[in-house]
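A selection of the complex's chains, in situ.
Just so it is clear, A and B label the chains in written order, and each chain counts residues from 1 on its own.
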Amino acid sequence: MGSYETRRLPRGGEEKDVLQRQLFVEERGAGIAWIKRDPYSPETVKGNIENYIGTARLPIGLAGPLLIHGDHARGEFYVPLATTEGSLVASYNRGMRVIGESGGCRVKIFEDHMQRAPMFRFSSLAEAEKFTRWLADKREIMDAAVSKTTSHGRLSDVDIFNLGRNVYVRFGFHTGDAAGQNMVNLATSQVCRDIAESYPGWDAVESFNLASKFCSDKKYSQINVLKSRGKKVTAEVEIPEGVLRERLRTTTAVVLDNFLSGTLSAIYAGCVSNGFHAANGIAALFIACGNDAANVAESHVDILDLRPAEGGLYFAATLPSLIVGTVGGGTSLPTQGECLDILGCRGAGNAGKFAEIVAAVVLAGEISLVGAITSDEWVGAHEKLGRNRPREDA
Amino acid sequence: MGSYETRRLPRGGEEKDVLQRQLFVEERGAGIAWIKRDPYSPETVKGNIENYIGTARLPIGLAGPLLIHGDHARGEFYVPLATTEGSLVASYNRGMRVIGESGGCRVKIFEDHMQRAPMFRFSSLAEAEKFTRWLADKREIMDAAVSKTTSHGRLSDVDIFNLGRNVYVRFGFHTGDAAGQNMVNLATSQVCRDIAESYPGWDAVESFNLASKFCSDKKYSQINVLKSRGKKVTAEVEIPEGVLRERLRTTTAVVLDNFLSGTLSAIYAGCVSNGFHAANGIAALFIACGNDAANVAESHVDILDLRPAEGGLYFAATLPSLIVGTVGGGTSLPTQGECLDILGCRGAGNAGKFAEIVAAVVLAGEISLVGAITSDEWVGAHEKLGRNRPREDA
C-alpha cells in the first residue's frame, strides 16, 4: 500500500494546489488549456468541488418566449438551456411557440416536500409493531428535533411502512427554496437521535440506516412517483387545431392516435411513464441553473395526459418527482446564478417559480416532439440540425 | 398571433446574432458577464446548440488514481468530474483509493449496441402476424438499407415483439464510438422505407411510428435493463477485510447486512435496482466528457452484487444500459475533448475504454457510499464537505 500513496494527486483547495493539479495533469500528457482558461477562482467553487482543476463549459442556447400562467411564474420567460445536443434548443423553442400561440400554459404545484426514509430493524416482529405504535403520536418530539438543525426546514408529514422486522419512516420536509437533501439528512439524523433517546424499547433496534434505499435518492422509484419527492408539478395547455396544423403540421386526431399507441408501447416496454423526453429539457435547465444533473434520474418521470378539447387538443404533463432549488448546491456559482437571473429565479423565494418554469419547459418539449413524430419530419430534423446547423426558425 | 411574433428572439448562428441575443437578455435586466466571458466561438458550437449566447461553467474536480483491469481500459486513470455538488469528488476519490488498495477492479462489456424500435400498426391481427412472418428472413434487405446511411454502423440484431395489431421491431446496431442515436434513427428510417417498398402487404399498415416509446429513449424502461441499450458493463473488485476496516471503517459482515436490507428496501419501494447513486458519477462524467446528461435517465440503473469473498468482500456493479460515446455529440468541444484527453479517450477507438472507466467510477462511488453509510459518518461528511471545505484526504 505504501507505493500506492506516492502516486496520489496533489491535495488542497488553495490557488497553488489547483495549479499543481493542473501541472500534474499536463505532465501526464493531456492539454487542458480551455479547462484552466480564465477559471472560477478556487474561493468561488469552494463548497461545490474538491480537487478543483478548472471549469467545464457547455454552450447555452436561449429559447422563448414561454408564456406561463402559474401561481408563481407569470408572464413570458426566456429559457437558458445548457446542452451539447444539437436541435434540442430548436425543438424546445418550437414547442414554446406553440404554447404561446395557444395562449400560454397553466402550471400548478400539487406537492412540495423532500424526503428521507431511515430504516429501523428490530429483533422481532413484535418489537417492530411496538415501535410503529409508539411512533404514531410522537410528532412533538420530531418537530423539536427538526428545529434544532434548521430554521428553513419544517417537517410536513411522516409516513410509516412496515416490512417484517424493518420499519421505514418516510419523513417529508418543506425545505424552502433549497432542493434540500442536506437539510433533510441533518434534520432526519437529529430526529432519529432524539427518537433513540426517547424510545424505551431502543435496545430492540438491531440496525439502523439513515439512508435506506427506500428514500430513494438519485434513482427512479415507484414510491417517489406515487407519493412525490421534491415537487409534483403539472403544466397544461389547450392547442387550437389551427396552431397544430400550422406550427406542427399535424392534427388532433393524428396526435391522439399516436399518444394512445405510445402509451401502450410504454406499458408494454415497462417504461417509467408515457412521457417522451422530459430528461432533455430537465438536464439542460439543471446544468444551466446550478441544479444537480444527477437528479435527472429521479426527476425525469413525466406522465402525459392528452385528450380531445373543444377546437383542438388538451395536452398536460405531470412531473411527479421534480427536485429543484434556487438556493444551495450550484445555484450561486457565476454562470448558474446568471441563468437563474435570466429566469428571474435567483435566490430565496423562487423555487416554486423555477419548478413551474421547468414543468412548462418540459411541456414545450413534449409538444414539439409529438409534432415532429406525427409530422414525419423527425429523422430529417435530427440529421439537419444535429450535423449541420440550426433550422431557420430555431 | 401577429403581435406574438414581435417578441421573438433574434435568430441566427453568426457572431453578430450571438451579440444581439446577449443584448436582448441584458436589456431585460439580467447580467450575463460570466456567460458571455471569453466564450466558445459560434463556429465551435455550431452543431451543438441553437440560439447560442455563451457558456455555462461547472467546476471540474479530479479523482484518482483509479486502477482498472479492463479489456479496453488498463492501468491507472485520473478522472475529471464536472459537478456542483460538494463532497461528490471526495467521495468518489475515497472509493477509488479503496479499489486501488484492493489491487484494482476488473471491468467487462457484455453487450454493445444502440436500438431503435419502430412500431407498425396493421389493419388486423392477421396482417400483423403475416408481416411478422415475412420479416423473419429479410435480414438482407435490412443490412442493405443500413449500408446506404452509415459506414460506421452495422445492424447487430433484430427482435420482434407483437402486441395485437402493433408490431415492434427492435433494431440493434453497433455504432462504433458514437452513442449513436442519430445514426440509428437514420439507418432505421431507411430500413423501414425499404421494408415499405419490399413488403407486398404494406397497404395493411394503418400507422407507422419510427420512434415509438418502445425504444425507449431518454427514459428508464425495463426492456432496456433486460436487453440493454447502449452498453452493458460490469465492474468488480474484491476488497480485503483490512482495506474495508482501514479506509471505510466498516466490515464485510456489516456491509453485507446493509446490502441485504437495502436490496429489500429497493424492492419494496419499487426502485429501478438496488444500486446507490450511480447517477452522481455518471452525470459528472457525462457533463465533463461531452456525453448527454439527459441519458442519465436511462443509464443510471446499477445492479449491485455483493458477497462474502475469501478474506473480504466481493463487490460488483452492473450498468445494463450505459449510453456513451467518444465521437459525436459534445465530445469534440474544447473542455469536453480535454477531459476525454485526461482519460486517454478522445475520439475514435475509445468508446469501449470510456464505458469501462464509467463503470469503474460508478463502482468506486458505490463502495464509498456503502462505507460512509455503514460507518455512520454519512451525515457528517455531507455537512462538513458540502457547506465548508473538502476533507483533508479528498
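For this structure, a couple of remarks:
By our rule, contacts are C-beta pairs under 8 Å (C-beta built on N, C-alpha and C of every residue); 3 or more make two chains touch, one makes a residue touch a chain.
Since this is a predicted model, take the numbers as computed values, not measurements.
Note on stoichiometry: the full complex in this file contains 4 copies of its one protein sequence, with 2 placed in the shown coordinates.
In the analysis below, only the chains that are shown with their structure count from here on.
Chain centres here are Cα means. That of subunit A falls 17 Å from that of subunit B.
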